[in-house]
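Complex shown without one protein chain; remaining protein chains in place.
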Amino acid sequence: MSKHPPTPIELIESCRPQPMARPNVLKTLLVIQQTCGHVPVAAVQEVARVLGVTEADVAGVLSYYPDLRTAPPARHVIRVCMGESCTANHCAAVLRAVVDSVGQGNDGTASDARFTVEKVYCMGNCALSPTVVVGQDVYGRVEPLLIPSILERYR
Amino acid sequence: MTIARLYLSNDTSSRAAGADRLAKRLGEQADVQLVRTSSRGAFYLEPMIERDGPEGRLLWPHVTLEDLPGIIAGRGGRSVDSVSYLAGQTRLIFSNFGITEPLALDEYQARGGFKGLETALAMTPEAIIGELKLSRLRGRGGAAFPVWNKWQAAQQTDADEKYVVVNADEGDAGTYCDRMVMEGDPFRLIEGILICAHAIGATKGYIYCRQEYPAAAWAIRTAIQKADEAELLELDGRTFSIEVVTGAGSYVCGEETALLESLEGRRGVVRAKPPYPAVAGLYQKPTIVSNVLTFATVPNILARGGVWYASLGTERSSGTIALQIGGRVKQPGLVEIPFGMTLRQVLDEFGGGMAPGARFKAVQVGGPLGSLFPESKLDVRICYDAFAEAGAILGHGGIVVYDDSTDMVELSRHLMAFTADESCGKCTPCRIGSIRGREILELVQSGRATPDDLSLLADLGETMKIASLCAFGGRAPYPVLTAIEHFPEEFRRKVRG
Partner (left out) sequence: MKHKSELRNAASSPSPRASSPSTVALTIDGRPVTARPGDTIYIAAKRAGISIPSLCASDHLAPFGSCRLCICEIEGRPGTPASCTTPAQEGMRVSTGGEIVQHHRRNIVELFLSEQSEQGQQAQTLADLARSLGLRKVRYRDPERRMAYEDTSNPFFSFRNDICVSCARCVRACEEIQGTNALTMMGRAFWTTPVAGAAFLSGSPDGFAASNCVSCGACVKECPTGALTEKTVLEHGPPDRFVRTTCAYCGVGCAFDAGVRDGQVVQMIPADDGPSNLGHACMKGRFGWTYITAEDRVRTPLLREGNTWKEISWETALDRIAQEFSRIKTEHGPDALATISSSRGTNEENYLFGKFMRCVIGTNHIDNCARVCHSATVTGMMETLGASAATNSIEDFDHARLIMVVGANPTESHPVVGARIKQAHRRGVPLIVIDPRRTELARLADLHLQLEPGTNVALLNGMGHVIAKEGLIDHVFTNKRTDGLDEWVKTVADCTPEKTEQITGVPAYLIRDAARRYALSGSSLSVHGLGVTEHRWGSHGVIALVNLALATGNVGRPGTGINPLRGQNNVQGASDVGCLPTYFAGYQPLDDPKLAALHQQITGRPLPAKRGMKTPDMWDAALDGRLKALWIIGYDVAQTDPNLKKVHEALRQVEFLVVQDLFMSETAKFAHLVLPGASFLEKDGTFTNLERRIQRIRKAVDPPNGILPDWRVACEVSTRMGYPMRYRYPSEIMDEIARLTPMFAGVSYDRLEDHAGLQWPVLGPSHDGTSLMHRETFPKGKARFVGVDYLPPGEAANEDYPFVLTTGRILQHYNCGAQTRRTDILEVVDTDVLEMHPADMERLHLDDGAIVRLVSARGQALLPAVSSPRVLQGHVFTSFHFPASTVNELLSSSADESSKCPEYKVSAVRVEPVEREELDSEDEAELRHMRRRLIL
């Protein structure tokens, strides 16, 4: 990263379709989220203008995909897998342990602003179920008892 | 001093098992040359380290930091070939796994890589499609549609643009072989894409990779770059560009038409067919959408011939299938075998029975939409027809074993809740039906349900099966209905009157 991170507007501009090229709303929103951590509702109008689509077009996409968020997440996103292999390996207990050691609310942003806890369906780590992912770090064969020590690394 | 050359998998799951901690320590050792390979898929042994022995590789399973000095010194270790879990498999797609460095192009080529493409480039599109016809290869994404058929449709439809789209959304819980291919042998996938592109005359390729697989996306992107630098993407006089696109967490975007909508940047909602993607797909142009494994299988078929491939497996399910065994088994991991074994054999010979202290209750094959099998039904043969007869699907080869502590009502509710969350919301039976199904199961759970509610659930299930627009709503009732069928008392116990 040499120069300053681009502003949302610069980002959207960078996605401006060439004449006759096809605008891609989802791609644009993902680029914004990657840099800003979320897609500010205010950005919708700009995206529409630059891509030459309507606000409804953008809002429809934004409201469809679970990964796109309009509010900034906490510093660390904890994803607890609820997929079948993890279910079979009692991920319910793991989720409980995570919620307990993080705070209330087991979905969306938890009261403890340091962590956002989310349920996901499978991270492709099923052979090591149950799975917990903190940020980009994947943990397998997770025991509920291990949770505090894992989260400790992110405090 | 002698330098010990050690092999350690760099696969996401291997790292989740602790491979990175070992790598860090080994990196500090002057007397060690560490090679990060793909994984053999025997995850129950990981983290595991290998080194070359007198005849073939030696391996050390469940390695801890304490074990490292011994391994470096060369003490102990058992021959890889002696592991029946691996010896019992027929590896075509996964033949390089655990052996090569994923991004080492020379290694891939040294082991026969790009032979299939070479052959294909010397053939006419018709001949290539003919070869696939001989191979009787069926799509590995779930629908098991004959591959040659799609390719022919796309090849014969003329258009200014045509596309090859790799479905790497791998949404089924319990499956990870697509991820392994992209992380562990990306050039094989690229080779498959190029062969398809040449056969149908495609102008651009896309890999739609689910957001949950950052390592896979990185690996395949890097591999594309390397292949480009090596001018391997040169196709019929121009460079064939392949773009890796990441999804945004919608399960239904694995369905081919929803995937195409998503690829166009729109809401990932299912399209009615016809027209089929092979005729009018991405931007309404002819498009081949196929699974990672399907493309990864093609190079071998071109290199060794369709007849050879068809000689593996069964009459109507030719070749090999990649199974991913998970849940409460002793030996979870990847298994590539010819079609035809029974489910029981697979669970015993590869799964190695149940995890310590666990007793078998049921197994679900084919992901969240797959049917449940009780102990009594395990002798079903693993091939498309037998499963179809059993009202089940092989899907993407995911096998999840549940132990006797599993509450079948809760499991059913969980699966219906999944459907209710992930429905794309387009068609009525699924959009409303899935949430009604969940509500009924919650009634059952809370002990407020009557037998009428159960028959309503069954009736609703039939409507979802028969009337849904896509297989998501169409398959969703199966796990629940099979749970009720095979474990009726668990439901009856909770129902009043």
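Note that the chains take the letters A and B in the order they are written out, and that residue 1 is the start of every chain.
One rule holds in what follows: a residue touches a chain if its C-beta (ideal position, glycine included) is under 8 Å from a C-beta of that chain, and two chains touch if they have at least 3 such contacts.
Owing to the predicted nature of the structure, the values given are computational and were not obtained by experimental measurement.
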| field | Omitted chain's touching partners, listed by label | value | A, B
| note | The one of B:V32, B:L456 or B:V495 in touch with the missing chain is B:L456
| message | Could you pull out which residues of chain B are in touch with the chain that's been left out? | response | 250, 267, 269, 272-274, 420-429, 431-436, 439-440, 443, 452-453, 456, 459-460, 462-463, 466-469
| Missing-chain contacts mapped onto chain A | 20, 41, 44-45, 48, 52-60, 62-64, 70
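Here is the rule we go by: only the chains that are shown with their structure count from here on.
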| request: Let me have the rounded angstrom distance from the C-alpha centre of chain A over to the C-alpha centre of chain B, please. | output: 23
| note | In the complex, the residues of chain A that touch chain B are 22-28, 30, 57, 60-61, 64-68, 81-90, 120-129, 131, 136, 138-141
| message | Give the list of chain B residues in touch with chain A in this complex. | response | 12-13, 15-17, 41, 43-44, 46, 170-176, 179, 211-214, 245-251, 262, 264-269, 283, 324-328, 332-334, 364, 367-368, 398, 400-403, 405-406, 411, 414, 418, 422
